[in-house]
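Note sheet for the following structure.
Heads up, one of the protein chains got dropped from this complex, but the rest are sitting where they should.
Right, chain A next:
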Amino acid sequence: MAQLKATLTFAKKLAEAGVIKGVSSQGLNKALFPLSKYLKYGLLSDDLMKENELIKEALRRLPADVYQERQYRLARAINLSSGKSVLPESEWTKPEQDVSYLKPFIEQVVNEQKEREDWNAGRFQ
C-alpha cells in the first residue's frame, strides 16, 4: 500500500473539507471501471491526465508525499507496460481507491486563470 496510503489520507481530508465528493468512478464511470485498462497497472484515473501547463501547475501544488506516490505509480506502470505485463489481480486499483486527488487543484488553477482574465477584460465582480 506504499503507493496509495498518503494519497488516500489526503483525499479523505479533501472529502471532509467538502472539496471532492467520493471517488472518480461514480455513476456511468462505475460501470465502465472494470472494462478500463489503467486499473490493471495500479494507476488512478487522475494519474492519466496528459501534462500541459495547467496540469503542471496543479501538480506543483500537490503535497510532497502525494506527488511522490504518483511518480512511483507512473514509474511502475511504465515499467510494466515496457515488459508487456500487468500487475497481479490482487494489486489492481479498486473502485473505492480511485480518488480524484488532483481535481481540486486543477479547479483552483482554472479559477485563478479565469479571475485574471475577467479582471483584465473589465468584468469586475
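Methods note: a contact is a pair of C-beta atoms (placed from the backbone, for glycine too) under 8 Å apart; a residue touches a chain by one contact, two chains touch by 3 or more; residues count from 1.
Keep in mind that, in the parts below, contacts and distances are computed from a predicted model.
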Hidden chain of the complex, named as in its UniProt record, picked from "Peripheral myelin protein 22a", "Sporulation-specific protein SPO7", "Phosphatidylinositol N-acetylglucosaminyltransferase" or "Cytochrome b-c1 complex subunit mitochondrial": "Cytochrome b-c1 complex subunit mitochondrial"
Residue in contact with the excluded chain [from A:13, A:30, A:61 or A:94]: A:61
Residue ranges of chain A at the interface with the undisplayed chain: 60-61, 63, 112, 115-116, 119, 124-125
